[in-house]
Each structure stands twice: as C-alpha cells, then as structure tokens.
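For this depiction, one protein chain was excluded, whereas all remaining protein chains were kept in their positions.
Labels A and B are assigned to the chains in the order they are written; within every chain, residues are numbered from 1.
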Amino acid sequence: MSNKHVISLELNGDAVEFLCEPRQTLLEVLRDILHLTGTKEGCSNGNCGACTVLFNGRPVVSCLVLAMECEDAKIRTIEGVACDGALDEIQNAFLEGAALQCGICTPGFIVQAQALLDENPNPSEDEIRFYLAGNLCRCTGYDKIVRAVQAAAEQRRAATTAG
Amino acid sequence: MAIADKPQYNVIGTRPIRHDGVDKVTGRAMYGADFRMAGLLHGVIVRSPYAHARIKRIDTAKAAALPGVRAVVTSDDLPQHGARQVDLGEGAVSMRHLAANVLTDDKVLYRGHAVAAVAADNVHIAEEAARLVKVEYEPLPPVLDVRAAMQPDAPILNDDVRTVFAGAPEVNADQPTNIAKHLLFEKGNPQEGFAGADLVFEREFDTTMVHQGYIEPHNATALWNADGKVTVWMSTQGSFTAREQTAELLRLPVSSVKVVPMEIGGGFGGKISVYLPPVAALLSRKSGRPVKVIMSRADVFEATGPTPGSHIRLKLGVTKDGKLNAAEAWVAFEAGAYPGSPVGMACMCVFACYDIPHARVEGFDVCVNKPRTNAYRAPGSTQVAFAIETVVDEICTELGVDPVELRLRNASRKGTQRVDGPTFARIGMEETVEAIKASSHYMSLAPQSRSPDKQCGRGVASGFWFNAGLKSSVTATVNADGTVSLIEGSTDIGGTRTSIAMQLAETLGITAEDVHPTVADTEGIGYTDVTGGSRVTFSTGIAAVRAAEDICSILADRAAALWDVPADQTKYENGGVTGPDGKRISFKELAGKLHLVGGPVTGSGISGEESQSGAFGTHCVDVEVDTETGKVQILRYTIAQDAGTAIHPSYVEGQMQGGVVQGIGWALNEEYWYDEQGMRNATFLDYRMPTCYDVPMIETIIVEVPASNHPYGVRGVGEVPICPPPAAIANAIYQATGVRMRQLPMSPPRLLAELLKS
Partner (left out) sequence: MKPFEYAAPRTEAEAVGLLAADHVETEVLAGGTDLIGLMKQMVVTPGRLVNVKEIPSMQAISETSDGVVIGAAARLEDMAEHRLLTPFSSIGDAIVGIDSQQWQAQSTLGGELLQRPRCWYFRSGAGLLAANGKRVTEGDGRFHAIFANSGPAKFVNASRLAPALIALGASIRIMSPGKEDAEVQTLPLASLYRTPRDESQRENILSKGQLVTHVLIPHPQSLANATYEVRHGSGPEAPLVAASAALQVQAGLVAKARIVIGQVAPQPWESSEAAESLVGRPIDLVTAEQAGQLAVAAASPLKDNAYKVQLAAVAVKRAILKAAGLPTGGF
C-alpha cells in the first residue's frame, strides 16, 4: 500500500508500535488502529476539545496532531487516567457530582481537568473555567463540571495532606 | 422546595450514581462512531455546494475507478416513493421529501444536500473519491428569507407542495407554493378584547436558524446481510423511529431492519430524523460489506435539522390594572428545504403561560433553501417566548408593575384554556413565579453599574412546554441474587437509565443499585417512542412502575405458594411479601427461592395513553453590558421550574442548567450566517456556542407540583428550560441600557448597532 511508517511511543505507560500513513492524525490512530475509542471526535478541527489527550504532559487536541509527530512521545488518554483499576479523583467527582449527561465530552474534560490539577492543585472557579474553555459541553451548562473539578481538587489536596 | 405534601420515598429524590457512569468516565462506553466490525468500509457523502440548483448529470465513473472504492450510490439506488404519505409519529409526511432529503433526485435545495455517496477501504480514500464524483448543476435563484419565500413571485422549492390549511381559510389551495401550512387558532373574541384593553402593544421579532449543537456528529454503520436483513448500529434518540424511517425509505418490512442504539452523544431533537442509515445500507448492499458513515461537523451544521429562524408579529392588549385582555400573533417559521417546522407548536405555546380571554394565532410553515429543520428542545416555543415575554416586560415597564407581580396576576392555572383549545390540569406556572419572587437572587439588590460603559440590568421571563407522553415498553427480570435486570427501549442521553431504574426500585422497595438497566435494540424490547419531548422519565417511568407492579403481583403469588397459603392472603408491600400470621419474606430472600416455586419471574409494563399536563419555568438573570462594544456578560442566573416530582434531583438540575446555557447561546451568539450559496459558519469556531468561561453557575430551584397522571407525580423537565433565557436576557439588557432587542442573537455587532442608534 501507500507509504506507511512505523511509529513507537509510550501510550498510557506502555510501549506501543503501530504502522500509519503521514495523513493519519493521532486521533485516528488511537481510535481506528489502536482501538482506544475513549478519545472522541466532535469537530475534527480543534474547536471542541473532545479529543483532548496529554502529549508529553501537555493537553492537545489529537485531531490536529499527526501520528507521525508522536514518535517517542508520551501520550496519555482517558483510558490511562484510572490507575490499577481504581478511578481517579476527577472521575469519581464527575460520577458523584452528576457532571455528565450524554458523556461524549466527558473524556476530554477529564483529561483536561487532569492537566489543570497537575499544574495547579488549587484552582479558583475562574481558573477552572478559563482552563476548560477549549472543551465544549452542550448538555450540562458546565455548572456541575466546574463543581466536580473543584471537588476533585479538594479531594486530591486532602489525600496529599493525609499522605 | 416542596409545594404540596410530598409522600416519603426511599429512592425517589435521592442521588445515586448513574448506572452507566463508570463506562462514561473511563472512555469505555460505546458510542456510534466507536462501533467496529471485521471488513468495515467507510462511507462519505457527496454534498451540494449550492443552495438551490437543478442536477443535470452525475458522473460517478472516476470515483468508482479509484483503487479502494467499493461502492458508489445515488438516488437511483433508492426505491421510488411517488406521492406516498406516511405517518412516522409526527403527522403525515411525504416519503418523496424524506427520501430526497437522504439522497436527492433532481434538485438540491440547500448547501450540503446529499447527492451521492461512496464507500471505500478507509475514510481518506472515500473522501478523495467523493471529490471525484462529478455533479453538473444548473444553479437556481435561492430564497433564504422566510418572508421573501412567502411572496407569490418567490422561487418555488418543491413543485409538489400545496398549502395545507388548518383552521385558516383556503386561498390558492391548488398552486405550488413555499407555504406548506397555514394554521389559525382563535379563542374568545380578539377584536372585542383589544377594544376592551387600555394599552395595546404591537411588536415584530426576528430570530435566526440555530443548531442543537450536540458534540457527537451523526453516525451509522449498516450491514445489509445476504438474508436480506439490514442491521444498523447508530446514535439515535429513537431506535424504533429510526427503524421505521429506514425501513420505509428502503421499502422493506419493518421487521427486516434492526436498529442497535449505541450510546448517544447528545441529540436535543436533532437525532430523530434519519440521514445516514439508508445510505449506509445501500452502500452495504452494493459492496457486500458493513459500511460506517460519520458526518463531519460541517455536514452536521449544513445538512441535519437545525431549528427554524422566524419572523413573529405580536400584539398584546392590557387593562390599566395589568390584566392581559387580548393577544394576537402572526408566526412564520423557516421549514427549510421540506415542510415540517414546529410552527404549530409555536402557535400553541405562544400565550400558554397566561390566562388571556381573547386570542388569535396564525402560523406559517415556509420552505426556504436551508436544511430541513427539526426539533430542538421545546421546538418552536423559544422563538415565541422571546416575543411574548419581552412584550410582557414592556407592559410591566409601561405600567410600572413588577414583572413578577404582572405574571402572577395573569398566570395560567388549572382550568385555563389554551388558545388551541385544551384546558390545563393542575400546573405550576404560578409556583415557579412565586419561587423566583422568593429567591435570594430576586430579593437581592439588582446589580449596580460600575462605570458608564458597563451597565447592569435584571430580567425575568417565563416559558411553557407541553411535554409528550407517547409509548414505552419495559421488561424486568428478577435475578436470584435479589436484583432486577431492567430492559428498556429509551436511549439514554442524560441519565434516564437511572431515573427509570429508580422508579422501578421505589415500587419494588429495593435500592437503585439493585436494578441493572439495559437499553435494548429493536428486537430486544417492545416499541418505544423517541427520547424526546421530555417524556422518558415520565412515560418510560410509568412503564417501569407497571413492570414493577407486575413483578409485585407475581411475587405475592409465589410467596403464597412457598408458604402454601391462598394467593389472596399475600400482599407485596415495603420491599417484600406479607402473608397471614405475620409471615413476611423480603424481596431479596424470595428472589433466591424462586427456582423452588415456579421459576423465573419477569414483569412487563407499557405506557401510552397518558399525556402530560405541561411544564413551566420562570427565570431571573442579571447581566452587564459593555455599551461600547455590545458585549453582554451573564452575572447571575436563577431558574425555577416545576418538575412535578424530581426523581433524581441532580439530573433534574442538570437538565435545567443545560437548557439555560443553550438558551444563553441562542440569546447572545448562536446563528446561521447565510449568503446566497449557503451557510458560512459551519464550524464550532464560527458558530459560537457558550464555553464554561462564558457563563456563571446556574442556580436552580426545583418546584414540585406533582402531576396527577404519573404514579409519582413526575413532569418532564428537559425542554422548557431553554424557552425563557433569550427573553429574560433581552429584558435585562433593556434594564441595563434602555434598548429593546427584538432580534436574536443579541451578539456584540447587533446590540452595538442598536446602542449606537439610541
């Protein structure tokens, strides 16, 4: 077939190799080659944030990243947020706070919120809203999402203090 | 806030974690686009670049010849429908129109109109192939404005459309026209009513087309199997209506089509009509392989079913003491390419919040060269709420009456007759106004302007939506470990697995966690109408309660058999069966013994005859206006809404908050921008939906006036919250700036133009 290349990277902590064409985006590879469909496609143009993943720790919209750019990168997707079968504080807070309705934007929000809390463990409401503004949700009106991130931040801080 | 004495419930009113929650926060939930199977091909639709054109020729040879292309289809592959009319649950529709909206035949009626489709080994090849399909067009003059389309000399979109007159006198009934429907409702004697009014206000309003904006694009995977059966895996609000539409379009018996509903990423009314399944099925038949088609975001904007733009004239007469005496409305809706806008519902909603003795409403469903419109959360009601609620506010200003007081003085209540005839049962309009009146928000001082170029204001508005009843089926099976497997046909867009499971649990006296709900495909459960019309928690809830009652009565019999007592001496109550001599066995214990007394227990329930009595909401908003740029900031927002009984309060609040924020988007920024060739802003970058940085927390007040026709008093909550925001915000802008906005959206350019005039 056409010019395919082998790409190696670290995906959710595991070494992964795949074959791809230059025109395939990271999103397409995650979903169609690696079958990690938790990362969602909402607009394919970087405007909705549903496909957010962490690229070497930075949140990126994977629909605008070519898979070829990911050689040797560390990628974390929604599938890599829960560790050892236990949910992350953010995931728990989304569940307990009813911060999702249809759920299609949820993986993107959770990954983005993780990037936020890794960078800023104690964000204000304004900082949360600013940091999540690249992610669209059409169901919730954002209220419960913002509250869930606040609750998760609090829980993480409590866990850190206790630990 | 409880209004009436509310019974004590164990499960209802609590906030359990939703059953599908873990799958959805870990990325495991399978949405339509996530479905895959061996041999899958990818389809792409070829779409019209013109708003209006005749198709002279389609040449698919080059596309078909591209390596990796497996099938190409055009409307020639769709069965012919002639003048066939069918009823797919929303009144009679022309099959020719439905079919042509899926793959058009001789004309394209909007930019994005589907003309052909290709399936290939991967999506990139399919996209390249789609560009190789050569379509020769003869461009025709488009008509994009609803009033222009009503003119006798306007370009006609559909030669087969004749005006349907509903209550209105017939004129030119045999002429081709863009006016697909002309409605008229009348109550009392409007002429007399206006004569008896001290003040009469007559205003005009315009709103633009807006989109539901769900984040998940439409998708469908179809397999046309060698046995002639078609299976479709898709996101849909209603698997049964999707099955019916697909079967009708392909002229197959309904039983030859199976629809498997995948998780759905938002719908708001926009995922009821089918666009992709028949096309994917045709591609599958031609290629012999399963075919998946996913819309691009531009396709979603340009070629699905947004909600109509409108032109509305509204006249309201009021007495000096603030009693609304007469009302008249003239409402024209853009149907889009084919008839079927919700203008009828708009006409029924426009005056529904108020008890007005004399009223008259005229409505027009008008074809224009835009996508065929569809339902969007309380379809039709938001446009007319914007009109009536801003005129009511003007009356308050003119008479110097508090907006809450005027609404209380005129609120619809039990016995009020709507303009279209029906009389309200017990409803909660007044209670929602009272709730706002008593809210900390309304009782707080209105925000004060911080500088001359930042003006603040507060606005209030109310809204109404009918809420649908329709049909649902539920079955439930008792498991040996004392839990229940619940099977339903309502696709779950916002937590309804849980709100249905909770009603079943309440009835059985078990916990919500002990119910395991599953949404089945069209062969796994009885007919169930769409997840829409704010109906699922109400109607599927009733079916679940009936399934639970069915189980209760079977279990009472089984306990009688276990105890060897006559069946009429046992009774199911409080989570178990009681019998003579103080005998009692809990549900859990009995479940473990069922294999000894008669085997499996399955209950079933259906609903269908109940109609809902209507939902009302009243909103209060504080805004700040940058008078130099026309930008509006929402400072504070409170919504009070009658939920009847809130089953899962978190998800009731979520519906209220989500509806409000969609309403804020409609009010301030969202609009379709059209030029002669079509929509210009078909991306989320240019179609500006609210982000979380645009809005504050949305304060909610759940009012509970239990509905009499639901066992737990449920009223649907999903739709009415979108109705008041545009008017509430317009009223707040007026308080802030003295400018009355009568156009949506009130975006910076538009508001600035008005501010500069004043």
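Definition applied: a residue touches a chain if its C-beta (ideal position, glycine included) is under 8 Å from a C-beta of that chain, and two chains touch if they have at least 3 such contacts.
Just so we're clear, the structure is a prediction, and the values are computed from it rather than from any experiment.
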| item | value |
| --- | --- |
| Touching residue (missing chain; options B:A92, B:A195, B:A480 or B:L685) | B:L685 |
| Residue ranges of chain A at the interface with the undisplayed chain | 2-3, 5, 21-23, 25, 44-47, 49, 52, 55, 58-61, 63-66, 68-69, 71, 112, 115-116, 130-134, 136 |
| Residues of chain B in contact with the chain not shown | 124, 127-128, 131, 451-454, 624, 626, 628-631, 633, 668-669, 673-677, 680-681, 684-686, 688, 690-691, 693-694, 747-749, 752-753, 756 |
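One rule holds for everything that comes next: only the chains that are shown with their structure count from here on.
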| item | value |
| --- | --- |
| Interfacial residue positions of chain B with respect to chain A in the complex | 15, 17-18, 20-22, 24-31, 33-34, 36, 123-124, 212-217, 263-268, 294, 296-297, 493-495, 648, 650-651, 653-655, 657-662, 683-685, 689-695, 697-698 |
| Chain A residues touching chain B - in the complex, by the definition given at the top | 21, 23-24, 28, 31-32, 35-45, 47-48, 50, 77-79, 81-82, 87, 91, 94-98, 100-107, 110, 125, 128-130, 132-147 |
